[in-house]
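Pasting in a structure now, in structure tokens, and then I'll have a few things to ask.
Of the protein chains in this complex, one is absent; all others appear in place.
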């Protein structure tokens, strides 16, 4: 999985019926640099059922695993938020803590 | 999923029978830069059942998830348009709105 | 899927039995640049059941979708030629036409 | 699979129920350079059931294969530690040996 920050939303009326009523969020992959989470170049469109708000760090799963999330089994999604991050530690240091 | 712009079409007579009668579009991945959607380096060939026109921004799903779209279950596609984008917001700003 | 050009062949005697009698081709991914298809950096080994000749532009599917092609269901392939390209149009211009 | 070093942990309270009670680790992909394993740019969030400690080199599997690990079948994980590395040899030289 990857760490990403929710940075926005995508709205679409004409879509695959499996996505009806599902929220699509914009999630920017983040990388670890000098002990900080900094924005990476990848921005993905993901489904979110956990209520991630803009600015939140989340864990994203991709590929067929995204469809294992209970509410997504009937969709053709390939990216889903599977956790809202409370805390990240790396190399013995606190990298992120939800405030 | 990724945001892509439909930029063209691919025509093939000799093909896997699962693709008979299916439209193949050229879709250029777009990335978010300085609050704008700009063309990325990746251009994919994708199936489209939603009638995306040239120049339209769409959401593309990839991999096995592409085969979950009802009309694509019998194909060996690995990229399908699953939504025609109406609007994208990022970092509190409007990035794209269908005109 | 991606656009690739068939540039060669790979021969192997010792192999997974699922590949017995299957042709392995070298396929170079191509990207769109200034309205032309130009060679990209990726060269893949793919299965081909459509009779693609050297120099031909094809559409390649990858991953589990490659195994959906009828003749490949019993193989462990992850890349298959699913179409021989006749024509590609992008941004309102002809990019490639089979001669 | 890839070689990665466990460099930290990710904690999340709100998550997909399939991840309840599962440890999430931060794993930095490593690459081989001049006969040494050096940190690559990719940092993944992975599940670990083998008890990998911080600083350990592990083998990570990704994608749907991650769900084949017995304890992960009901989860939507796409990255799992499948081995704790004892030793790596490359090009006739010892690259890493667990101390």
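As written, the chain order gives the labels A, B, C and D, with residue 1 at the start of each chain.
Please note the rule applied: a residue touches a chain if its C-beta (ideal position, glycine included) is under 8 Å from a C-beta of that chain, and two chains touch if they have at least 3 such contacts.
It should be emphasised that the depicted structure is a prediction, and the values quoted were computed from it without experimental measurement.
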Sites on chain D contacted by the missing partner chain, in the whole complex: 1-3, 31-32, 50-51, 59, 61-70, 80, 82-92, 95
Missing-chain contacts mapped onto chain C: 7-19, 24, 26, 28, 41, 43-46, 54, 63-64, 66-67, 74-79
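The rule is simple: only the chains that are shown with their structure count from here on.
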Between chain D and chain A, distance of the C-alpha-averaged centres to the nearest whole Å: 20
Sequence positions of chain B contacting 2 or more other chains: 63-64, 66-67
